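Okay, here's the structure, questions in a sec.
Complex shown without one protein chain; remaining protein chains in place.
Lettered A and B in written order, each chain numbered from 1.
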Amino acid sequence: MWKSVRSGAALLCAALLASACGGGEQAGTGAQPHEKVKLSYGVWDATQQAAMQELAAEFTKTHPDIAVDVQLTPWADYWTKLKAAVSGGAAPDVFWMNGPNFQLYASNGVIKPIEEQVDTSVYPKALVDLYTFEGKLYGLPKDMDTVGVWYNKTLFDAAKVEYPADDWTWTDFKQVAAKLTDAEKGVYAVGAQLTSFQEYQYNTIYQAGGYVISPDGKKSGYDDPRTIEGLRFWTDLIAAKQSPDLKTMTDTAPIQLFEAGKLAMYWGGSWDVAEFTKNDYTKDKVDVAPLPKGEKQATIIHGVANVMSAKTEHPAQAWEFVKFLGSKQAADILGKKGPIPAYNGAQNDWVAAHPELKLQTFLDAVAYAVPYPVSKNTAAWQEAELTHLTKAWTGEVPVDKAAADLAAGMNDLLAEE
Amino acid sequence: MTTTAETRTAPAAHAAKRRRPRTEALWGYAFIAPTGLGLAVFYLWPVLQTAYFSFTEWGAFGGHTWTGLDNYVRLLGDPEVGQAVLNTLLYTVLGLAGIPLAIVFAALLNRPGLGGVSVYRTAFFLPVVTMPVAVAMLWRWLYNGDYGLVNQVLAVVGIDGPNWIADPATAMYALVVVGVWSSVGYNLIIFLAGMQAIPRELYEAAAIDGAGRVRQFFRITLPMLSPTAFFISIVSVIGSLQLFDLVFVMTGSGQSARANPAYSRLQTVVQLFYERAFVTNDRGYAAAIVIALLVLIAALTIAQFRLQRKWVHYV
């Protein structure tokens, strides 16, 4: 009792002291020239932390004057904390950036454009474009992901349906979907997931020849009839009961339905390899095929890039590090342990890790990949996408009407940017 | 002994009384100082700051600018806020059904000579001590449209149950059931304590007059319990208006919760506040939302005090 009371009092004293002298700690890090420099490197994925530390160590071997401190912030908190750090002037020197957030940071001038001429042909063009803002490149792509159709071979066999061919089309997909659906057993062909546009709607929108946002980032594409076709692809599947309805998918998410053998197909990213090769149910039952072709062939490509803080005290060293992270040497290290490296030609180890799966599919898709659609304030219209399309997914509002409403709302948001 | 002690120390006490107020006052301030300072720094000052923030707009990378009444104008025209207020009020009103339920169970448990009271009491109290996040997760599973226990049981009697918390028609009612389920034990304990404070003689006199148990319940127990019921209704209305945990977890936390077709029927004021303050970082607007909540709570509490004259009996 006494002890805890005392520690309570001690805490109070600590609180008062800290409030008196808080904020005095950040001073005094200005480094002398030719002295050892320590860079901080902000990342969010715990499963890649070891690989990042290995890269940091490798970099220090060739740059003995520069040490790198890898700072892990979990995804859930990464952007909140980064925003706080940026506004407090304490952002890491180098950090991971993603597509939806990039333009917000670039347009507010809190990340540094790359001044030196670099050869960007070694990365997928879509990713270079993703990290280019007003003609300036801000980050070097680190990794990449594309989307494919994961399918349950056992359910295909049971329905006596052939596995998807590499050149299959929307028509093939729809035929297969009808055959795979077995209402009696509670098995659906696919789950028309509403919440992951990267794996679902964006792909079919571009496959139908539509678009999400105009190239200048000023206009929504949701009132384009072809974009609406891309959405209708999914609402039709729900209407035909070849996909569970939205209520069912709210109660049990598509990935769990797939892992319980209730969905024959699951549109998912290359990052799902880790989960599906580990899960007891899926590990010996699944394989992957390319997305079916509509008007065009398309898959969304996205990837993380390494960027520099605009306020870094060591711009030269930070750039050296970013350049190293974008090199083939770094890509080779990354490919052995983590996601697909963005560096062309360094992806073979990733494919070789699971010879039982046709992982090459994800690399072949790069040829026709479309960049993840973004603008300066992507998060604002992503919320509108969910709010409006929920009504189309439930059937409460026809899909063309919901899309038109969304286009209007999104155009308003884009005008505010 | 007492008298001698008093006479002996009388002059000293007199002297002490003259000196006491100053030292006593100092000690008084010293004793309230820790809590007083803590409340000032962490509670009172923040209220003023929140009020100030409600007139500002926050930038993406921190910093805020004075925008006058803009947030309040936006608030009045925001259909999401209107819907959240309606949802919260509906939950609050329906949740009051838990009070009569708790009274009935308390009356049953209060029956003289009833065995097993502590076992029942434990059962009723179990949901009260269970973490709300866990309660919400558990019920989300029980309510699952295809595989949940509730619908599996209904299927036995031939009813095809809905997707309880994903269906706009049922979601709020399903939520109220969970709210009542997890609070009935708490209210029951308070009512039970209230019942045990009712003098036995009242019942004995009524029994002599020939009143049966049911009549005694309505003539004695209920009127005598009305102040307790008033207290509980005040507390439960304030609590319901601040509902967050259950909805936050049941809709499936995060942005993807918006894909729940029943989301607009479930979203509460505090949940909206959370989203604006800590997800989209729109803190000025969030502050205005929470000021509106304060007004709502004050209005309903005052209304209840006004209404109490009609039904609360003070002895």
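Following the convention adopted for this analysis, a residue touches a chain if its C-beta (ideal position, glycine included) is under 8 Å from a C-beta of that chain, and two chains touch if they have at least 3 such contacts.
Keep this in mind: contacts and distances are computed from a predicted model.
Participant: The complex lacks one chain in this depiction; which UniProt name from "Cytochrome bd-type quinol oxidase, subunit 1", "ABC transporter permease subunit", "Bifunctional protein PyrR" or "Rod shape-determining protein MreD" does that chain carry?
Facilitator: This omitted chain is identified in its UniProt record as "ABC transporter permease subunit".
Participant: For the chain that does not appear here, which of the shown chains does it touch in the whole complex?
Facilitator: A, B
Participant: Which listed residue (B:Pro21, B:Gly63, B:Gly82 or B:Pro100) would be found touching the missing chain in the intact complex?
Facilitator: B:Pro21
Participant: Which of A:Asp145, A:Asp223 or A:Asp251 touches the chain that is not shown?
Facilitator: The missing chain is touched by A:Asp251.
Participant: Consider the whole complex, including the chain that is not shown, and state which of B:Leu86, B:Leu149 or B:Ala299 touches that chain.
Facilitator: Considering all chains, including the one not shown, the answer is B:Leu149.
Participant: Of the residues B:Gly179, B:Gly194 or B:Pro261, which one touches the chain left out of the display?
Facilitator: Selected residue, touching the omitted chain: B:Gly194.
Participant: I need the residue numbers on chain A that touch the omitted chain, in ascending order.
Facilitator: So the residues of chain A touching the unseen chain are 1, 4-5, 7-9, 11-12, 14-15, 18-19, 22-23, 25, 73-74, 76-77, 80-81, 84, 186, 251-253, 255-256, 259-262, 280-281.
Participant: Could you list which residues of chain B touch the chain missing from the display?
Facilitator: 5, 9, 12-13, 16, 21, 23-29, 31-32, 34-36, 38-39, 41-47, 49-50, 53, 105, 108-109, 111, 114, 116, 118-134, 137-139, 141-142, 144, 146-147, 149, 152, 155, 181, 185-186, 189-194, 227-228, 231-232, 238, 241-242, 244-245, 248-249, 252-254, 270, 273-274, 277-278, 283, 286-287, 290-291, 293-294, 297-298
The rule we apply is simple: only the chains that are shown with their structure count from here on.
Participant: Whole-Å distance, chain A centre to chain B centre, using C-alpha means?
Facilitator: Going by mean C-alpha positions, chain A sits 40 Å from chain B.
Participant: Which residues of chain B touch chain A once you look at their complex with the stated criterion?
Facilitator: That would be residues 34, 38, 41, 60-63, 140, 143-148, 162-163, 165-167, 252, 255-256, 258-263, 278, 280-281 of chain B.
Participant: In the complex of these two chains, what residues of chain A are touching chain B?
Facilitator: So the residues of chain A in touch with chain B come to 12, 19, 80, 83-84, 86-88, 104, 108, 110, 186, 194-195, 246-248, 250-252, 379-380, 382-383, 386-387, 390, 393-394, 396.
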